[in-house]
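Pasting a structure here, questions to come.
Yeah, one chain of the complex is gone here, protein chain that is, but the others are all in their spots.
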Amino acid sequence: MPPEIVIPAIDVRVIAPMLTIFAWATVLLMVDLFMPGKDRKLTGYLALAGLAVTALVTLAVQPAPGTSRTSFSNMVVLDSFGTTLTLILLLIAAFSIAISINYLSYHNIEMGEYYPLILFATGGMILLGQSTNLILVFLGVELLSITLYVLTAFFYPRYTSEEAGLKYLLLGAFAAGFLIYGIALIYGGAGTLDLFEIGAFLNTSLAVGSAFPPGALLVLIGGALVLIGFCFKISLVPFHMWTPDVYEGSPTPVAAFMSVGTKGAAFAALLRILIVALLPFKIYWLPVLGVLATLTMLFGNIAALMQPNMKRMLAYSSVGHAGYITIGIMTAGTHGTESFLFYLLAYALANMGAFAVLITLERRGEMAWSVDDFAGLWKRYPLLAIAMATFMLSLAGVPPTAGFFGKFFVFAAAWEDGQIFLVFMGVLSSAIAAFFYLRVIMRMFMDEPVREVIPIFNRGLTITIGIAVVGTIVFGLLPTPLVSLVQNSVIALGVGG
Amino acid sequence: MSFELFMFLVTAAIALAGGVGMIVARNTVHSALFLLLNFFAIAVLFLLLHSPFLFAIQLTIYAGAIMVLFLFVVMLLGVESIEDRTKDRLAGQLWLSVVLTLILMVQAITITLLAEPAESQAQNTALLDQLADPALIGATLFTTYLLPFQITGVILLVGIVGVVVLHQRAHLYGPLSETEREFAEQYAAERTASGQPAEQAS
Amino acid sequence: MVETSYYILLSASLFTLGILGVLVRRNAIVVFMSVELMLNAANLAFVAFARQQGNIDGQVLVFFVITVAAAEVAVGLALLVTIFRNKQTADVDAISQLHG
Partner (left out) sequence: MDIFLIVFLVVQVLIITLAVTTGFAYLTWYERRLLARFQNRVGPNRAGPLGLLQPVADAVKLFFKEDVIPTASDKVVYLLAPVLAVMTAIVIWAVIPFGCFNLNGDHTACFDPARRDEVWNALQVAEVNIGILFILAVTSIGVYGITLAGWASNSKYAMLGGIRASAQLISYELAFGMAVLSVVMFGGTLSTWEIVLAQEGLWFFFPLILGFLLFMISATAELVRTPFDLVEAEQELTSGYNTEYGSMKFALFFMSEYIKMIAMSAIATTLFLGGWRFPGLETLGDGVAALAGPWPAAIIVGLVSLGSFLLKVAMFLFMLVWLRASWPRMRYDQLMQFGWKSLLPLAILNLVMIPVVVVLVPDNRYIQTAILFVLGIAAIFGAARIGGRGRVKSKVELVQPVAEGKQASAASSAPASQQTSGVAS
């Protein structure tokens, strides 16, 4: 006889944001199927509506500050960290869709499935931010990746897009191999995949005696493999080689989405793994991450320095920013969580904005996003130039922009944690970075135009750029409300705690 | 030597032979067949580990679906021996990978020698027989692992949509036009000419 | 009874072989197959550990890994077919217009 099946208590509120976005995406797929004509803008607007609904649902189910809910055998947790992250991710997805709607039809690659795929990817990101079980982390990473493989290769007649898709796929699958093998070793060591239980296991087994117990050793090696898997996803040097190629080849809105969304979600999952499950191993992962962060900041920014191609420059700059976010992760537990969220939001606004400006200048069939296009932009389109300048300043971390406070909080947290060397390296690499960001500004304001460039404006792009500029400046001048928001977003450290 | 150990050694040897063969074989179809051999061996190992359910699943999905798909694509594209080994500019990478692999092997042996927990259940045959029941896997899947199970459904849906999208575009837009092809080549030439030294090293 | 460590040694060797395949081979299809080998090694480790731990979780996890692998392979092969149609090659190095 089959065993009695008792379904554990389910709290739908915990997965409500995810559920809403998946349901919306699925229904949207079918709605799109029956939509007449070739025009797919309506699907895009419906997807935006779906994101809005999800945001409302997220706000409706958000837990009281300091509390958390778990469900599905403690596999997912809804804490204020997850809620804030979900809102940021939804904002990123909304920006990506807003800048895609006209982009797709302009470049003649319009297919209705694009928008549900973005929604599915966003759902995967939300899942990553909320899961407290390694198998869910794996599934979240895969959901996100499989969607992005397709989206990367979405620019059909363009060779480079398909190449980018294949490269991303091969490296992504390779990374997934590391991730799952690491998870297997952790399971072998701890006998469970629950992050809280792994943490408890490590605490008890390490407390027993002076000898290093074999189970804990397995968890350590497994944790290292999981870290390698994540390093691919968040493109830390030396696992970053795919980043510029993939960003350059993929449709620009997808590159924007990937550069912020994937990183944010993967970092959030890594954060949870590191401080919930592997906290007893802090002495091991702290130096490793420190070295990776240093390498990433230096290499990413130096490589960006040599790029004549704006899209690749932004890709390398995103590698560099991954380094700064890593510092935020390392100091998690003290102020790392807040600095991570603040940095993510500031980076998201500036980066999405910069990509949106790039899209306005991208012409049909054009594949070179040369810095030359920006030369003399100030004389022709002063508002666009000012917007781009704002984003560049924010990315460089110059006050009074949100980017400044992002970097400031990260460095302050690291300083407080005693990571003086990291702060030093961070400031040094920021100085290098400032050079190439400022170079773009110089060309916009000082140089004569190299060639005729006619930007394309449309509602989605204008609104995105507008919101990004306003957000960057407002949070740069008045960071207090945002700081209080992220300060309340603490990560749940215990079951139901 | 017990019968079980004998079986294990033979199967493990086959599995390793399959893995090595896959890497060494020049012909992609042969690679696929070696991998298939490896999958069969792993299925048998699942059986030795008291998991008949996974034995059947491994054969049905890995051997019966995934590898057939691989073979199908190789045959359809006719890319059995497309690899060009003459331009061996990757000798350095090869050595690097061999070294890396050796390090990993050493690591593997370390894990194995160190990690034998005392409280192993591997001898508890009564418990293992209980765990070999496919109904128990089903029950676990629908209770404890309910959410991952549903997410798997979403992943499969995304996979289907993705494949249809990738295939459909060719139908909607047709193959690359001549100008697009030319443009791409010209673009590539320009890029090579401009030369971007920084990242070649990576 | 065969000890768990034997299985883990085998699984680690297969995993290493998979990595070697990814790094050494240039044929995208073979690279992809090597990744499958890595996933299989993980599956073997899961089942061996499930026996050692005496719980069913490891077996259930294999189920998830296999499903995800199937989805990934489907998307990957579809991508390969479209690329091949455009470019007539499956050599990773030939697909290098994006080398920076």
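Note that the chains take the letters A, B and C in the order they are written out, and that residue 1 is the start of every chain.
Heads up, the rule we're going with is that a residue touches a chain if its C-beta (ideal position, glycine included) is under 8 Å from a C-beta of that chain, and two chains touch if they have at least 3 such contacts.
Predicted, not measured: the structure shown is a model, and the values here were computed from it.
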Contact residue for the chain not shown (choose from B:Ile23, B:Ala132, B:Leu147 or B:Val161): B:Ala132
Interface with the unshown chain - residue positions in subunit B: 27, 29-30, 33, 36, 52-53, 55-57, 59-60, 63-65, 68-69, 71-72, 75-76, 132-134, 164, 167-168, 171-172
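Keep this in mind: only the chains that are shown with their structure count from here on.
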Of B-C and A-B, pair with higher C-beta contact tally: B-C
Mean-CA-position distance for subunit C and subunit A (Å): 26
Separation of subunit A from subunit B, taking each centre as the mean of its C-alpha atoms, in whole Å: 27
Centre distance in Å when subunit B and subunit C are each reduced to the mean of their C-alpha atoms: 2
Residues of subunit C whose C-beta touches two or more other chains: 8, 15, 18-19, 32, 43, 48, 52-53, 55, 57, 64, 68, 71-72, 75, 79-80, 82, 86, 97, 99-100
Set of subunit B residues in contact with two or more other chains: 107, 111, 115-117, 136, 144-145, 148, 152, 155, 158-159, 162, 166, 169-170, 176, 184, 187, 196, 198-199
Residues of subunit C touching subunit B in the complex: 1-10, 12-21, 23-27, 29-30, 32-34, 36-37, 40, 43-44, 47-48, 50-57, 59-60, 62-64, 66-75, 77-82, 84-86, 89-91, 93-94, 97, 99-100
Sites on subunit A touched by subunit B in the complex: 2-8, 10, 15, 22, 26, 29, 72-73, 75-76, 108-109, 111, 113, 116-117, 120, 123, 127, 133, 135-136, 139-140, 142-143, 146-147, 149-150, 153-154, 156-160, 185, 188-189, 214-215, 217-218, 221, 238, 240-241, 244, 302-303, 306-308, 365, 367-368
Of all residues in subunit C, those that touch subunit A in their complex: 8, 11, 15, 18-19, 22, 28, 31-32, 35, 38-39, 41-43, 45-46, 48-49, 52-53, 55, 57-58, 61, 64-65, 68, 71-72, 75-76, 79-80, 82-83, 86-87, 92, 95-100
